[in-house]
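Missing here: one protein chain of the complex. Every other protein chain is in place.
Now for chain A:
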Amino acid sequence: MLRFSLSELLQLLKNFCFSFSGKMLEKILILLCLTSAAAGQLCKPDASDGYKVRLSIKTALGDQAYLWDEKEMFLFRSTMAYAMRGQLNQQFDVSNIIVCEETARVSFWFVVTSPLNTSNLVDKKSVEEAVRKHRNRINSAFLLTDETLEFEGIPRTLEAPFTPDTPPWLIVFGVVMGAVVAGIIVFIGFSVVQKKRKKNKKTPEDEDSEEEESRGKTMENGAANEGVYNMSFTDEERFTRI
């Protein structure tokens, strides 16, 4: 794309430059050729300061996928310029981001030239830091995520898994244990109370059954009326006492 615009510029210049002297035109032409050649040399696959970018638009967006054309590429270059401005505080422009080796996969290489000297490349480290700092903004410009907009070689900063302040399991455990312990106390208390009630019931019953036994015994002995009378006399005494 750079080459197309260059040739258009050259054409314009050629048309514009009739009035200029031939030497000037030559110098301009040589300069332009050099820059385009230099640009071509700066961006190449496996460049030492370049990164490979891979987009998986259809995977991310399915039916709503947009077509990758030169408008999207312009957006990418301007987003990268924005990220570099944020990182290095220099006036990066769209022209500082050079792209090459585009494929149908939608992957390409890019390098960043320094605005101070367009033949120098910004080092890899700074580009990486710029991308990492602004990853979210870059992703959202394209409606993509860290996986679908890959910068090969730049690791993602992952979000830590969400850990609540009080572990929820402790809460559930507390509820269950509380219920169980309360249940145990209730059961033990209930059985203790029941036993006490049984004991209280037994003591008057015990006395009654003892009386019946002794009554039976005296009747068996057959010391008939007197024994019976004696018993009933003692019974009456007991009753009156009560």
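In this text, a residue touches a chain if its C-beta (ideal position, glycine included) is under 8 Å from a C-beta of that chain, and two chains touch if they have at least 3 such contacts; residues count from 1.
The definition used in the following text is that contacts and distances are computed from a predicted model.
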item: The complex's invisible chain, by UniProt name, from "Sorting nexin 5", "Eukaryotic translation initiation factor 3 subunit B", "AP complex subunit sigma" or "Transporter"; value: "Transporter"
item: Residue among A:43, A:57 or A:83 touching the omitted chain; value: A:57
item: Residue of A:90, A:140 or A:191 in touch with the missing chain, whole complex considered; value: A:191
item: Residues of chain A (touch criterion as defined above) contacting the omitted chain; value: 54, 56-59, 103-107, 155-158, 160-162, 164, 168-173, 176-177, 180-181, 183-184, 187-188, 191
